[in-house]
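Every protein chain except one is present and positioned as in the full complex.
And now, chain A:
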Amino acid sequence: MPLDQSFVGRVYPPHPAYQVGREKIREFADAIGASDPIHHDVEAAKALGYPDVVAPATFLTIIATAANRQIVVDPGLGVDYSRVVHGDQRFTYVRPVVAGDELVVHASIEDILSRGGHDFLTSRFDIVTTAGEPVGSVWTKLVIRGESHEEGAV
């Protein structure tokens, strides 16, 4: 059954602020093989003018994924998570994320499309600090594959 179009525009209440930890940045950088010292070494980050280690560009996905889970498990929307694959992803950055940031996500459903038996769910996440400073925005399009359509978008 196609996803309910009336969910377009729905805004989800923000989670408590995400505290960006230095070790989490290092762990994420290690997981993607990002060896630039600015992700690992506080002094290297400070040499470029940052207060602490700098997160790799896609680090915001951690925060967006957590916020997206809220949407994906929304019983009213009824997404079958086992059939979900990632369609599109976009980030815009005001500045990089650094250890010590406390980030709040404003999540909303931007678009829902049903085509060829698949559903396409686009969510938007605006990331700001607890002080209200904008850090960046994230858009995630999930494809919920139809039961009987194994070809097509992945």
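One rule holds in what follows: a residue touches a chain if its C-beta (ideal position, glycine included) is under 8 Å from a C-beta of that chain, and two chains touch if they have at least 3 such contacts; residues count from 1.
Here is the rule we use: contacts and distances are computed from a predicted model.
Selecting from "Phosphotransferase", "Binding-protein-dependent transport systems inner membrane component", "Acyl dehydratase" or "Alpha-L-glutamate ligase-like protein", the unshown chain of this assembly corresponds to "Acyl dehydratase" (UniProt protein name). Note that of A:27, A:41, A:102 or A:133, the residue touching the chain absent from this view is A:27. From the options A:6, A:19, A:65 or A:130, the residue with contact to the unseen chain in the full assembly is A:65. Listed here are the chain A residues that touch the chain not shown: 24, 27-28, 30-34, 36, 38-39, 48, 50, 54, 56-58, 61-62, 65-66, 81-93, 96, 139, 145, 150, 153-154.
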